[in-house]
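Of the protein chains in this complex, one is absent; all others appear in place.
Chains here go by letter, A, B and C, matching the order in which they are written, and residues are numbered from 1 within each.
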Amino acid sequence: MFGLANPERFMRFSAPLVGPLWIAAGLLLAAGSWLSLTAPPDYQQGDSVRIMFVHVPAASMGLMAYAALGVSCLFSLVWRHPLADAAARAAAVPGAALTGLALITGAIWGKPMWGVWWTWGDARLVSVLVLFLFYLAWLALRAAIEDESKAARAAAVLGLVGLINLPIVKFSVDWWNTLHQPASLLRADGPSMTAAYLTPLLTMMAAYAVLFAAVWITGVRTEVMGRRLRTLRARRAMEA
Amino acid sequence: MDIENGSQMIAALHVSDLSISRGERRLFAGLSFAVKAGEAAQLTGANGAGKTSLLRAVAGLLRPDAGEVRFDGAGGPLDAGTARSGGVQMLAHQEGFRPGRTARAELTFQARWFGASAEAVTAAAKRLDLVPLLDLEVRVLSAGQRRRLALASLVAANRPLWLLDEPLAPLDARRRAQAAEIMAEHLNGGGLILAAVHDPLPVAARDIVVGAAA
Amino acid sequence: MPEVARSYVEYVAAAWGISAVVLVVVAGRALVAARQVRARLKELEDGE
Partner (left out) sequence: MSALLLLYRREVSLLWAGGGGPLLACGFALAVTAALPLAIGSEPVRLVPVAAGTTWIVLALASLLSLERLFERDHEDGALDLLALGPPTLEAVFAVKTAAQWTAVGLPLSLAAPVAALSLGLDPALAPLTAGAAALAGLAFAAVGALAAALSLGSKRGGLLVAVIALPLYAPPVIFGAGTVTAAQEGTSPGPALALLAAYALFACALTPFAGGAAIRNAQG
């Protein structure tokens, strides 16, 4: 990982990856969608089970993205890795979008399953909501401080603190859920994982993962090129 | 220099090949100089040349791009952290006093934070003719009075290395003479002074040009 | 055989529709930003 520390080597290393990644993401998404939409309806939930195929991948990728963000912040803080802030920024926006998507699709899925748009009864949904708040806090801090390098370092501290706190918040929400067990609501645990559902779900999860990787690497490359652009312009201005 | 109050004896300051930039802009590079006990050095250079940043880098508040700041104690090289937390005091444009509190409370806190004893604080206040002002809030003091308060804090703490950023600017002629006396006394006692100045220090000092010459 | 639940097709459509939109926006944003910065960089480097 240290080898990629200097931007030039990272650009050379990542250049051949970008194209195939995007293509793979597209193919996987197409395959996953086709499999998901052609799977037999659940005997109990009917077609609404298909919402799971977009909800679960978004939730898990939102969490993975925060892990990527947190690890980038660790590299930025501890080893002052020049690309780390670029990696953190490139992971934050898609991560937040995916987590937001998980909330929306979770709410839509909740309507047929529990009869309400948003239910505080499902600990997983609530943890996804808190994860979304962590993203907002990171993005707000990153944007609030004008000085670029100071904003990066402050956000890196928050990203790391967030990463450390995530499992704790997850535990406290699950603990909270056992305390306030909503007896009245129908406690459906979701469809049984028959093979017919496992394949589409895993394909969709792979698709979301590859798509995130493509967006992330493209984002870091854009950041590197952007920095090169700024230094070129600064030098151009000095010569003028 | 009584070690009891945690102050650290500094015999020399070495700055080697220092380069500092602000954002994308390089302020200066490859700056090297040394200051020994009993010596003063003054940083000259245009506005924005990086004099203040250099002081802050020596104080450890700012991370240089390259180069090194080393301190020597009586018995050889010192760890930079211990040298700074025990032997360096800085006088910046803002003296660091909270406007809403009284001069007495803020002077006492700041001086004792840097290791001064209660007696040293009262003696310094007397010497700088601050006694009548002590019960006023810092907010109502003039810039010159606030600067004298900061000088009293320097005298009371008596730390070996003084980092001064345009120390005499707000002072009138009479107070500048007194400041000169204080600086000379500090140097004779084996202290060191590194100051960013526009008009020269009132004590013998070596010139260090920072960035493009003024 | 429990009565087959309503098919909720409209919920599925909503969920997939929103997902598609968000994914396209996220992907599009990344690709457009990359293309723009590459273009400006080339323009500067050619001009050198």
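In this section, contacts are C-beta pairs under 8 Å (C-beta built on N, C-alpha and C of every residue); 3 or more make two chains touch, one makes a residue touch a chain.
For clarity, every value in this text was computed on a predicted model and none was experimentally measured.
Put simply, the missing chain touches A, B once the whole complex is considered. Here one chain is not drawn; of A:W22, A:F134 or A:Y197, the residue touching it is A:F134.
Residue B:G115 is the one among B:G50, B:G73, B:G115 or B:P167 that touches the chain not shown. Within the complete assembly, B:G100 is the residue of B:G30, B:G48 or B:G100 that touches the hidden chain. The set of chain B residues touching the chain not shown comprises 6, 56, 59-63, 84-86, 88-90, 92-101, 105, 109-110, 112-115. Of the residues in chain A, those that touch the hidden partner chain are 77, 130, 133-134, 136-137, 140-141, 144-147, 150, 153-154, 157-158, 160-162, 164-165, 168-169, 172-173, 175-176, 179.
Just so we're on the same page, only the chains that are shown with their structure count from here on.
Remark: among chain pairs A-B and A-C, A-C carries the greater number of C-beta contacts. The mean-CA centres of chain A and chain B are about 49 angstrom from one another, to the nearest whole unit.
Residues 23-25 of chain B touch chain A in their complex. Put simply, chain A touches chain C in their complex at residues 22, 25, 29, 33, 37, 41, 43-48, 50-51, 54-55, 58, 93-94, 97-98, 100-101, 104-105, 108-109, 111-112, 211, 214-215, 218-219, 221-222, 225-226, 228-229, 232-233, 236. Chain C makes touch with chain A in their complex at residues 1-2, 4-9, 11-12, 14-16, 18-19, 22-23, 25-27, 29-31, 33-34, 37-38, 40-41, 44-45.
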